[in-house]
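Got a structure for you, questions after.
Left out: one protein chain. Kept in place: all the others.
Chains: A, B and C, in written order; residue numbering restarts at 1 for each.
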Amino acid sequence: MTAALFAEQVLNGLQLGVMLFLMAAGLTLVFGIMNLINLAHGSLYMMGAYLTATFQQATGSFFLGLLLALPATAVVAMLVELVALRQLYDRDHLDQVLATFGLILFFNELTRIIWGPSAYFLDVPEVLSGTVEVLPGIPYPAFRLAILLAGLAVAAFLFFLIARTRLGMLIRAGASNREMVSALGVDIRLLYTLVFGLGAALAALAGGMAGPILAVQVGMGESILILTFVVIVIGGIGSVHGALVAALLVGLVDTFGSVLLPAAAAEMAIYLLMALILVWRPSGLFPVNA
Amino acid sequence: MNPSQPLLSVRGIVKRYGGLAASDGVDLDVATGEIHSIIGPNGAGKTTLVGQLSGEIRPDAGQILFDGRDITTVPTYRRSALGLARSFQVTSIFPRLTVLENVALAVQAHAGHSFVFWRPAAEEERLREPAREALARTGLERHASSIAATLAHGEQRRLEVAMAIATEPRLVLLDEPTAGMGPEETRQMVDLLHDLRRDTTILLVEHDMDVVFALSDRISVLVYGRVIATGSPEAIRANADVRDAYLGEEYADG
Amino acid sequence: MFMKRALLVTAAAALFALPAQAAEKVKVGFIATMSGPARALGQDLLDGFKLGVEKSGGKLGGLETEIIEGDDQLKPDVGRQLADRMVKRDQVDIIAGVVFSNVMMAIAGPVTRAETFIVSANAGPSALAGEMCNPFFFNVAWQNDNTHEAMGQHVQDAGYKRVYLMAPNYPAGTDALAGFKRFYKGEIVGEALTQINQPDYAAELAQLRAAEPDAVYVFYPGGMAVNFVKQYAQAGLKEEIPLFGPSFLLDQSVLQAQGDAALGLYNTAFWSQALDNEANVEFVRGFEEKYGRLPSPYAAQAYDAARLIDSAIRRVDGNIEDKDAFREALEAADFQSVRGPFRFNHNHYPIQNYYLRKVVKDEQGRLVNSLEGTVFTDHADAYASECKMK
Partner (left out) sequence: MPKITPGTLGAVAAVALLLALPPILDLVGAPFYVDVATRIAIFAIAAVALDLVLGYGGMVSFGHAAFIGVGAYTVGILSTHASNGTLLFDGALPIGGTHSALIAWPLAVLASALVAFFIGLVSLRTRGVYFIMITLAFAQMIYFFFVSLETYGGDDGLSLWERSSLLGLDLYDSTVFYYLVIFILIAVLVFCRRLVGARFGRVIVGARENERRMNAIGFPTYRYKLVCFTISGAIAGLAGALLANQTEFVSPSLLHWTRSGELIVMVVLGGMGTLLGPVVGAIFFLLLEDVLSELTQHWMIIFGPLLILVVLFANRGLLGLLRRGTGNDTR
């Protein structure tokens, strides 16, 4: 592998990594604060992609479509939170796994009824359609570069949000001490709904940005869901910066695994990585409740 | 066994969390047959010490000797097999099993291996007989077939003790056995501990000074992760350091 | 083993065959994947088949026709249970449809053992074309390898010297590459097998570019096809290195989702909606009218499946109980196929033409495949020689 090719693969790995981070951040927050395992997080990703495509067709602009899809997905998610998930916070993980498994089936079928069984079209916006010469002789798709940058920007925003804002303070407090948050006079249920909406918007952002690259189709959420779980488990459930590190790690291992290892081994590499890390640290790289 | 050798001997154990030393070189000797109490203000490191003695927390440095044997790195379940039993500060029972089953499980842990797949445990008198004895001793025999979760608080605390003693341990580590009890329940517990001392050594971690001074042969005072004094109840009561550090205000208020 | 058993049973049936009465009704069990991500293909098959039945006025071969639908969920064991129920409870005469090879492999044994005919409208596993070929099994679509062989021939003819190959890492994928290589004799500069249902090919595309091939041949069906074609264009590779594929990469079921990324790409198929024969013109027009979309090859295959069954029932005058006669009638394939010339090989797989197609825009600006030429005429599959059937 030449140095230029290596650099390109690093970019590919990082791009997959930030995508996984967008998914993992929401999932890990929801787990850390509400103690909820949400298998249907992948459905929100799918929802984001479909809504972006629909709004893009309506408005003629990808960016406008994406911008509309984020709050729309968040609203759908918050409705689901209000109706169903809210009842699950105090249940054990098993109940949560089951109920959100049911949600996956529901969302998949709903999508199929609304948008039809075939893959849906979503194109790269005109301004990002070409390639950029990131290194001499290595053209890299502009859109992928944009995803990478957008992902990093969101990561920075998220860290700022959590570290510096009142909402972030509540999120941090909520994760460790529900009573204290209540004592501050904050409606903890509202906080939960907001956090869930935030996670959904992040998933929608990932889905919307993946739409032009991938087939927008029913079931697209499941393949990334399992990888996302691998990421948050490796990072330590509830830890946002753990999620970032693990997402980039998984992105790189997956990318290099698929070009360096024989096919069968590449498929198993990620899971092997996870098993090894859990043997070494049973609560992930950055355990939250040490 | 060497009678002059302490049953449990703690040598300079240290456990740090971040910059804070929860155990900062704790030394402690518990002699065979005594009731030895550990007292100390909140945050003195009692919970950490209990965790290290029971094997749930591994010390950063130092040694724990049980009957002359180094058990510093021995896992929890094996300490129990060596004869070191414990009760928990926050009631820790099997709430959905019956009272008898709770104790029978404790007996089972010490009655050979449990890779028995066919013979019903409920028919093993070898498990149930000692369990019933322990219940009789703790005054719970009439509750034998009740679901443990339905017992009153004081009864659950006694069930804790019953589970600890059912295995005829050589040392029982009792972590605040009277926590949350009313005066009548506390009195019953004190009677129970008096009765127990005939067969076993007791290491008592306790907040209630009346209980401590009524029962203890010796008392160790833990402050900021160190034992600042060890001695008879009279000596402790007279100790100026102890009074300064802790006993004075609390006991006076108590 | 069950091959031998089936032959014995057939012989016995022939001995005791009574003068057959014309049946009043024909029952067809239609098994397809109707739920889950792969549902689009099942829907195309079902729609095509129903249109084919409608063409006979809702009566296949003039008989009252009942279609019993079943969703295999892409689970072979569910498919098996459906087939069992259709054969035993509903006593269907024919089982048709079936999208995926694994489902077909699970139902082929028990159904043929019960002497019920299978008319596969899609799944064409090589085992059933070769050593496990069966008197009760017919495939009216194609054998998996054929389309790839045709493209191998075309890429060879077009003079490309260095080709890079990609496919998902599963039997259909490795078969595809083997089929291509059976007719392409130039240098293979690289071969990448990717994870099944892999969404992102960025890493493999970087490797591909670095290998500097003259041409690229890939096999990706369904959602993978959409992903790959879009990403290939986005990486700027489409202008640099010509991309070729089988029809699955670029057929009507995925074209709209691929958009302009697919425009101008060549692919091979046994059929094109642009084929100018009477049956096809009628089919394409009828399909568009009824369903409001252009037919995919899957729909064409299923339509032909219905037409084949219709022709065979007519040929035996409705005596579908006479299995031997009915088999001969199916073998005769006496119907106007939408793909032009069509006949069965002795292994009950098609002998047909394979065409070169190109993705273009039609007058309405829709993406369609135009007909660019014929690669193979009367092409059979490579496994027929392993089939011991007559």
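One rule holds for everything that comes next: a residue touches a chain if its C-beta (ideal position, glycine included) is under 8 Å from a C-beta of that chain, and two chains touch if they have at least 3 such contacts.
Note that this is a predicted model, so its numbers are computed, not measured.
> In the intact complex, which of the depicted chains does the undisplayed chain touch?
Over the full assembly, the chain not pictured touches A, B, C.
> Which of these, A:A58, A:L79, A:A156 or A:I226, touches the one chain of the complex that we don't see?
Missing-chain contact among the listed residues: A:I226.
> Touching the hidden chain in the complete assembly: which of A:A58, A:L105, A:V127 or A:A156 does that?
Touching the chain that is not displayed is residue A:L105.
> Would you mind spotting which of A:L70, A:L122, A:V195 or A:I237 touches the chain that isn't drawn?
A:I237
> Can you tell me which of C:L51, C:M105, C:A233 or C:V375 touches the chain that was removed from the display?
C:M105
> Extract the touching residues of subunit B with respect to the undisplayed chain.
Touch set of subunit B with respect to the missing chain: 54-56, 75-78, 80-81, 85-86, 88, 92-97, 101, 104-106, 108-110, 114-124, 127, 163-164, 167.
> Using the touch rule from the top, list residues of subunit C that touch the missing partner.
So the residues of subunit C touching the unseen chain are 1-2, 34-35, 71, 73-77, 80-81, 84-85, 88-89, 101-102, 105-106, 108-110, 125, 127, 132, 169-172, 174, 195-196.
> Counting contacts across the full complex, list the positions on subunit A that touch the omitted chain.
Subunit A touches the chain not shown through residues 31, 37, 84, 87-88, 91, 93-95, 97-99, 101-110, 112-113, 226, 229-230, 233, 237, 263-264, 267-268, 271-272, 274-275, 278-279, 282-284.
The definition used in the following text is that only the chains that are shown with their structure count from here on.
> Chains shared as neighbours by subunit B and subunit C?
Touches both subunit B and subunit C: nothing.
> Which chain has its C-alpha centroid at the greatest distance from the C-alpha centroid of subunit A?
Most remote chain from subunit A, centroid-wise, comes out as B.
> Just to be sure I understand: the centre of a chain is the mean of its C-alpha atoms, right? Then which chain's centre is nearest the mean of all of them?
A
> Provide the C-alpha centroid distance between subunit A and subunit B, rounded to the nearest whole angstrom.
48
> Considering the complex alone, what residue numbers of subunit A touch subunit C?
Counting only subunit A, the residues touching subunit C are 2, 5, 8-9, 12-13, 15-16, 108-109, 112, 116-121, 123-124, 129-131, 139, 141, 143-144, 210, 212-220, 223-224, 255-256, 258-259, 263-264, 266-267.
> For subunit C, which residues count as touching subunit A in their complex?
35-37, 39-40, 43, 169, 193-195, 197-200, 202-204, 206-207, 210, 222-227, 230-231, 234-236, 253-254, 256-260
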